[in-house]
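Here the complex is missing a single protein chain, while all its other protein chains stay put.
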Amino acid sequence: MDIIVVMKSSASDDDVKRVTDRIVELGLVPYPSRSEFRSIIGAIGEKTPQIQQQLEQLPGVEHVTAITEPYKLASRAFHESDTILDIKGIRVGGPHVNIIAGPCAIESRDILFEVGRLVKDAGASILRGGAFKPRTSPYSFQGLGLEGLKILKDAGEELNMPTITEVTDPRDVETVWQYADIFQVGARNMYNFNLLMEVGKSDKPVFIKRGLAASIAELLMSAEYVLSQGNHRVILCERGIRTFAEEVRFTLDVSAVPVLQERSHLPVFVDPSHAAGKRDLVPSLALAGIAAGAHGAIVEVHSCPERALCDGPQAVLPDNFRRLMEQIKLLSELVGHRLTLWGREDVCLQRPAVGG
Amino acid sequence: MDIIVVMKSSASDDDVKRVTDRIVELGLVPYPSRSEFRSIIGAIGEKTPQIQQQLEQLPGVEHVTAITEPYKLASRAFHESDTILDIKGIRVGGPHVNIIAGPCAIESRDILFEVGRLVKDAGASILRGGAFKPRTSPYSFQGLGLEGLKILKDAGEELNMPTITEVTDPRDVETVWQYADIFQVGARNMYNFNLLMEVGKSDKPVFIKRGLAASIAELLMSAEYVLSQGNHRVILCERGIRTFAEEVRFTLDVSAVPVLQERSHLPVFVDPSHAAGKRDLVPSLALAGIAAGAHGAIVEVHSCPERALCDGPQAVLPDNFRRLMEQIKLLSELVGHRLTLWGREDVCLQRPAVGG
Amino acid sequence: MDIIVVMKSSASDDDVKRVTDRIVELGLVPYPSRSEFRSIIGAIGEKTPQIQQQLEQLPGVEHVTAITEPYKLASRAFHESDTILDIKGIRVGGPHVNIIAGPCAIESRDILFEVGRLVKDAGASILRGGAFKPRTSPYSFQGLGLEGLKILKDAGEELNMPTITEVTDPRDVETVWQYADIFQVGARNMYNFNLLMEVGKSDKPVFIKRGLAASIAELLMSAEYVLSQGNHRVILCERGIRTFAEEVRFTLDVSAVPVLQERSHLPVFVDPSHAAGKRDLVPSLALAGIAAGAHGAIVEVHSCPERALCDGPQAVLPDNFRRLMEQIKLLSELVGHRLTLWGREDVCLQRPAVGG
Partner (left out) sequence: MDIIVVMKSSASDDDVKRVTDRIVELGLVPYPSRSEFRSIIGAIGEKTPQIQQQLEQLPGVEHVTAITEPYKLASRAFHESDTILDIKGIRVGGPHVNIIAGPCAIESRDILFEVGRLVKDAGASILRGGAFKPRTSPYSFQGLGLEGLKILKDAGEELNMPTITEVTDPRDVETVWQYADIFQVGARNMYNFNLLMEVGKSDKPVFIKRGLAASIAELLMSAEYVLSQGNHRVILCERGIRTFAEEVRFTLDVSAVPVLQERSHLPVFVDPSHAAGKRDLVPSLALAGIAAGAHGAIVEVHSCPERALCDGPQAVLPDNFRRLMEQIKLLSELVGHRLTLWGREDVCLQRPAVGG
């Protein structure tokens, strides 16, 4: 790793020597250079994050820049080509586009099976459903817990779809592992480093949502927590950041998609449902994300959203979901990707005649 | 317009009477109702914005809600179907997608003509170029001024394209009117109400960019300033909002596109160049905007950006612009729109064989 | 709890009936009223958060407003006067101002004792020190863990000060309980509802920092999680929110202090150190917080910050901390509060002669 220490023009020779000595003491190799006006000292070695903080407090230092990014395993420098995961035969990342769909929460066996069937028929490849719901209010529906996990597992098997569900507590990792195929770490737990390390020790893929005010680097550092424990199957998800905008719950930062893909080899999804907060906006945001190059989207669908126990207003209705899937299919090809359909990956949807 | 005053449960009869009397005094008609626990007083009439502020200070008032939006002429309630402008034969809005392209600033006759020719060949329908540049620093290149306007007019005539340029001062409106076809009011002038009123008195279209921290309602109120002066030809533009994100200059808020279109009949564009701040991200953001339903995009293009006097890093190179235009063409159709090409609107671009 | 459903002016009688019926079905009592133009339906009863979401999806509904706040036990409505905690004889809240101080992380026994002694001498009443550090990077110093907790306990006993330390994992609550007097839930764990419930089951005070993009209501809902488990000793802390500002790590939202105090009876602190990110700004922000009415501040102090393993740049030096404490003493009185000093609460600091 590379650090560059720019000294003040007023820095003395002693100041420069103190910085150089400290770099050596910290186990790095200093490379000082001096122009007529200002000294600049490079440093090569295994930089830990505190080194930069310590150096910038020394007398005569103007500022300290870290040239290299703080994440390693998540970066393109570590793994140049796109990571492509295989999840029960479904390929995720690279040229593949996958749509994860299902209800916000698992409310009952009937509803999950009904919604699961219709999203699969429409072209979704992975089934979502929450059993442990992290709700802002202790008085909200908190999910069915273990009972919900069992329903999810049954639905996944019946429909022959891999499943994803949120885990919110390191103590639940083992249980969730038994019932679901992908761990979801939600936006509110993106900085829950103990949880990240726990799923990092498992052998199932981890889907990490960006925190509501997390920087791109912080999201990649959260991925790094998982990767550093040996689990290399991580999917990133942009789900909207908190801004002053009032008409949506969160502002979907579509630029995060190409920025993450430039820096990291990991697959990048978008979550248009939580960003929008209302169903009318979901298709526009889903299409925007796929157009920006996302490897997929996670979409909430419900057959009777006005009775949903969680986030009903943002659940897409079945017919609209089918229409959206047809557009996503075409759009994926337009940007050089290919929609993955469970069990019939290379078979086309009934496709309207575009371009002939 | 409708106002609803919710009284506190502790409000006295006198409090209710005072509010009701005040509503009458303000020229509105009150509609009080009383449940067992709480009085609610509706008010119908020509609400001015200060009425809400005044009512919410009265004793016993819990809160005051304005049911209707503060803008009128910009709203769908005033004009239900999409407004479609005709700008020198180019149709903007509704099903039409237009790409405005050109250099950030007009630097010389040669460069503008060169860039203009290549963006037209690639499929852009309107030519952009800045003569008055609002720069953060007084020491930056401020544009060629009148000389730039003359070059722009010549280029527009030679290339047979309508032109757009920024106006930053009410005193320049008359001059700019003589040389350009569309007034651009930049993000930094979105709240410059005197400028908006001045262009509102003219008969040329006005392209208003959203301020860097402007709400959707504020952008529509700025449009309202223009509309209220009699100029009904306004185009709105989402160009990125300021957030904590560091990797881009501004965060393109794609959700603004469907939200604006739901509330207003005016055409909505996106500006991927100023949002991204660097050329590599421009195509992704442009496609995201069109996928979200935008009526067009304004894109900066330069043939030699590393010598550009303004915003070179975000200028797209000619070859990439051509590729982007081909994707926009296909994408427009996918979302039910149609790319407008100057002089050959219904003729296809050389289109790659997609889907057959 | 009160909900108000405003119907669209176009809503039919059937629409109104459907809403009224649904309110009854949901177990609330509806209070419909009708003006010439619009129906408004109030509802009284035990509102759960999903009720609002479900109602706003019904046909003909314009919007739904919840009049009462979603938190109960944290609100002034539940407990009108300020909550004053007694923590090992130290009173926190109400008219009392307390300064919590110490190093960011517990790095060694020597440093914690040295820093502890000097902050106590300067007037701090509670000792801070991190044993489990939630670090953005898995490669950063993560704290001494259990060994750090033991040092903290010894320091607290030796200096006769209550201690506070961060807990980041529900599995650590029992251990931390044995060694520290106050649980700190950091900003990155404000939405870690399982952790909040775990500390809510204990009998030690909980100090909750506002998340970097958390609303006031969300912070109070996090407090509600603790309170709802039976632990009524909660302290709130504003520590800066993430904005576009680049010169500080986070923007200290001083307005949160009076807003929280208006809505809640719980003590409110500020954290100027994490907001500022550099020591030069810490005194200004600490004074601003106390001037705005905060019940205290948590301040990082280090005797040799350029060798600190964590957040050295924001640690205040001993001499500056002493000067700051003298100003805080005077300022507390000016705003009608009183600085609490451990073991000598009513004895003045050596006070400079202000005003005679």
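Residue numbering begins at 1 within each chain, and the chains themselves are lettered A, B and C in the order written.
In this text, a contact is a pair of C-beta atoms (placed from the backbone, for glycine too) under 8 Å apart; a residue touches a chain by one contact, two chains touch by 3 or more.
Remember, it's a predicted structure, so these values are computed and weren't measured experimentally.
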Residue in contact with the excluded chain [from C:L146, C:C304 or C:L330]: C:L330
Residue, one of C:A180, C:L285 or C:V316, that touches the chain absent here: C:L285
Touch list for chain B against the chain that is not drawn: 48-50, 53-54, 56-58, 70-71, 134-141, 168-171, 188-189, 191-194, 197, 211-213, 218, 221, 224-225, 228, 241-242, 305-313
Missing-partner contacts on chain C, residue numbers: 213, 215-216, 241, 243-248, 251-259, 262, 275-276, 280-281, 284-285, 287-293, 327, 330-331, 333-335, 351, 353-356
Where the unshown chain meets chain A, residue by residue: 2, 4, 6, 9, 31, 33-38, 40, 42, 44, 62-63, 65, 67, 242-244
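To be clear about the criterion, only the chains that are shown with their structure count from here on.
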Angular offset of chain B relative to chain C [C-alpha, multiple of 5 degrees]: 180
Chain B and chain C, separation of their C-alpha mean positions in angstrom: 40
For chain A paired with chain B, centre-to-centre distance based on mean C-alpha positions, whole Å: 31
Chain C, residues touching no fewer than two other chains: 242
